[in-house]
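These notes concern the structure reproduced below.
Note that one protein chain is taken out, while the other chains of the complex remain in position.
On to chain A.
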Amino acid sequence: MIGTGSIGRRLTFLLAGVAALLSVLSWWMVTGLAREAAERTQDNVLAASATAIAETLRSEQGEVRLELPYSAFAMLGAIGEDRVFYRVMAGDELLTGYADLPALSDPPPPGQVRFDTGTYSGETIRMASVSRLVLAGAQPLPVTVTMAQTGNGVSTISAELSRLAAVMAVAFFGVAVILSFFAARASLRPLNEIAAAVSRRGPSDLRPLKRDAPAELAPLMTSLNRLMERLGQSIRRSEDFIAEAAHRVRTPLAVVRTQAEIALRSVEDEAEKRRLRGIIRAVDESSRSAGQLLDHATVTYRADDLTRAPVDLATLVEQTSAALEPTAAMKDITLTRNTMPAQIMGDPVLLDNALRNVLDNAIKYSPEDTEVVLAITTEGREVRITVTDEGPGLGDGPVRALTERFRRGSNTGDIVGSGLGLTIVEDVLSAHGGRLELHTREGERGACITLVLPLS
């Protein structure tokens, strides 16, 4: 694994990061809006209050009169516990209120409300002013009512809303993180499904993947399928090559064998004849080794995707040993069968191949005029095919190593072999869920090779 981390985690972090950003942004916006709204509310209340006072303005005997309505002040207590100041000016003259309230930059036009922010008595205040023309004496006199309030309530309200918004932002973020996690998982699901589908397959299953995939994964699928196609092609090519090579080796060997046989028939001298027979046997073995190369390739290929058909092992032993009878006869070796019917599910070609290799070894490594016994026994859910010979046995080395590819025993002398036989047997058995047991017969001479297979 290259340390690039998990896409899922990266996606989750990315989405969570975006969510965090949005949360902070929304909190900031709500806080701003809350403050704005609270300030506007205060402005409206101040304006309503100033207007309510201005509405009581009237002129009595040439004097400006007014009344401070109770409600005009009561409503100012609604926003919060704020200090309230007011001033009513008739022209430049103070009618009532706080004379030292900050002066207005310019008086509001009649009928409109002017808002100002200033400082008074050590606090920032918001002021709303309303002007009205009142006929005092001969001249209309502009009267300005100013209501002012500190910003405590506004701050309290906006702080409260801001806190609420913060709580909501955190909750939103939490939910977003959880959702991000699921979103990341959901978007990676097709990828995981493809991965699972690929890994479920046997190594030799190189059929193209045919499944619905999101557009983003289509290139991956295409390359994967192309890769598998190329892989299949190259496997087919090397199989062909092996077959071709085996064939090419075997053909000249066949020619040599034919020539040797012709020579054998025409030669009178016994020593010559023995030598020629030796040649023929060696050629046969070489040809057989070449065949094993081919077999090995076939088994490796077929073992991954086994045909399963009912196979009666007794029949199989019968047929295989019959096929090798002539070879055994050449060395005056008796093949004894001690079988019973035993049905398993498997690939008959491969099983025949395996048994043939074991039997072949037994005949090959046994001295002339001996006996090879083939026996079938069942043990629980298993069936055992045992091939026993009277040859030299498996030697002192570790027997397990004999199943390795191209591994040959130390006691083979000048007997020709490829070292692939037991490898093929082992592969076939494990493909069938069975195993190979190798023993040298204790106290006696000879090897005892057992093919263990599960009963169907």
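Throughout what follows, contacts are C-beta pairs under 8 Å (C-beta built on N, C-alpha and C of every residue); 3 or more make two chains touch, one makes a residue touch a chain; residues count from 1.
The definition used in the following text is that contacts and distances are computed from a predicted model.
The listed choices are "Modulator protein RsbR", "Iron(III) transport system substrate-binding protein", "Cytochrome aa3 subunit 2" or "Molybdopterin or thiamine biosynthesis adenylyltransferase"; the UniProt protein name belonging to the chain that is not shown reads "Iron(III) transport system substrate-binding protein".
Shown as candidates are A:58, A:83 or A:384; the residue that touches the absent chain is A:83.
Checked against the full complex, the candidates A:13, A:28, A:73 or A:115 give a single residue touching the omitted chain, namely A:73.
Although one chain is not drawn, the whole complex shows that of A:44, A:59 or A:152 it is A:152 that touches it. Interface residues of chain A with the unshown chain, by the touch rule above, are 65-70, 72-74, 76-77, 81-85, 95-97, 121-122, 152.
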